[in-house]
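The complex is shown incomplete by one protein chain, all other protein chains being positioned as in the whole.
Chain nomenclature is as follows: A and B, assigned in order of appearance, with residue numbering initiated at 1 for each chain independently.
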Amino acid sequence: MTRSLSDDRPDDSAKPAESDGDAVDDADPAAVTGGPGADDRGRIKVGVGELAVTTDESTLTTSGLGSCVAVALVDERAGVRGLLHAMLPAGEGRTTAASRPAKYVDTGIDSLIGALDDAGADPRRLEARVAGGAEMLDLTDAVGPRNVERVGEVLDRAGVPIVASDVGDTVGRTVRFDPDGRLVVRAADGFERAI
Amino acid sequence: MATRVLIADDSEFMRNLLREILEGEFEIVGEAENGVEAVNMYEEHGPDLVMMDIVMPIRDGIEATTEILEENPDATVIMCTSVGQEEKMKAAIKAGAEGYITKPFQKPNVLDAIGSAV
Partner (left out) sequence: MRVDVRALGACNRLAERGAKQAAGALSDLTGTDLAVEVTGASVASGEDLAESFAGRESIGVSVGLRGGLDGEAVLAFDAVNADALLSLLPGGQSMGRSAVTEVGNIALGGFLDGWANYLGKAIDMSPPRYFEADGAAVLPDGALAGDGVFLFESRLDATTTDLDFSIYMLPDSGPFRDLIVGKTAPAVTAGGEADGGTTSTAVPYESLSTFSSLAKRGSANAADNIAMMTGLETSVDVSRLRFVPLADVPAEVGTEPHAGTVFELQGEPSGYLAILFEESSAAAVADAMLPMETDEPLGDMAENALCELGNVMTSGFIDGWANVLGTTITHSPPEFVHDIGASTISPLVAKLSERQDYGFVIDTAIQTEGIQARCDVYALPDERELARALDRLSES
């Protein structure tokens, strides 16, 4: 009996019924491209609390960085790039971290490195660029700076150097991770800076 | 001699698509729009293979498959459907289908499924 299912898209986790109560897993990256479907000028949007990896010329973008922090990792030789948009510093030990690792800096970076590895990158060759972590509002205590601090700690532990960053301050940012490996950071007034 | 195929699908669009995919290498002996027609056309033409949609009015593909196989245990039926539900696949296997492909599909998937079944 043959069963040829056409839905073998890369991000379909092919998991049937989830057996543990009402948990529906989302541990897979939002997108992994590089297959036949991706085109040269593909744009992959990474949402809040998500990550994505690409092995081709796609641009990875994410917006709405207030206190959130974006971590862009690249292995230049392998041509593999990944972008994480994390909201909160520490997921370790939290129940939601298993199903949504990208929400947190620590589990998010670990997942991102794992996904990059799966896509053919060498974790030892990775370089990081970081943006975000602003202190946007008095209302929400200094999540931004704490995110940035945690990024530093986790990348240090993983042996990944931060080659450039645009963090802190009180402004919102939108970023674009280009195929050339540079992170273009854009503020509300449209001013762009490539790091 | 080319394999003789019966197509059963309530969608004209889909029948057209399948016909285009198959007509080079296969002989299309008929196109049914529902399960009752599928069974009748099977009796009339005795095809080597049936490409059977599941969701059809009057009688669905799983029932039609069951009926065809009751009278013709050697019949070969491949389900072509938009429904990828596991329970439906199990039901199709139970009814005797030899293959199951989900829409949308490309020509290679169809030919692979047929190759394995026939």
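Of note:
The working rule: a residue touches a chain if its C-beta (ideal position, glycine included) is under 8 Å from a C-beta of that chain, and two chains touch if they have at least 3 such contacts.
Worth saying up front: this structure is predicted, and the values here are computed from it rather than measured.
Among the chains on display, the ones the left-out chain touches in the entire complex are A, B.
Only one residue in the set A:Leu60, A:Met136 or A:Val167 touches the chain that does not appear here, and it is A:Met136. As for the chain not pictured, it touches subunit A at residues 6-7, 9, 11-12, 16-18, 21-24, 26, 37, 42-43, 45, 47-50, 63-68, 87-88, 96, 100, 103, 134, 136-140, 143-144, 171-174, 187-189. In the full complex, subunit B touches the omitted chain through residues 10-14, 16-17, 20, 55-57, 81-88, 91, 102-104.
Please note the rule applied: only the chains that are shown with their structure count from here on.
Mean C-alpha positions place subunit A and subunit B at a centre distance of 44 Å.
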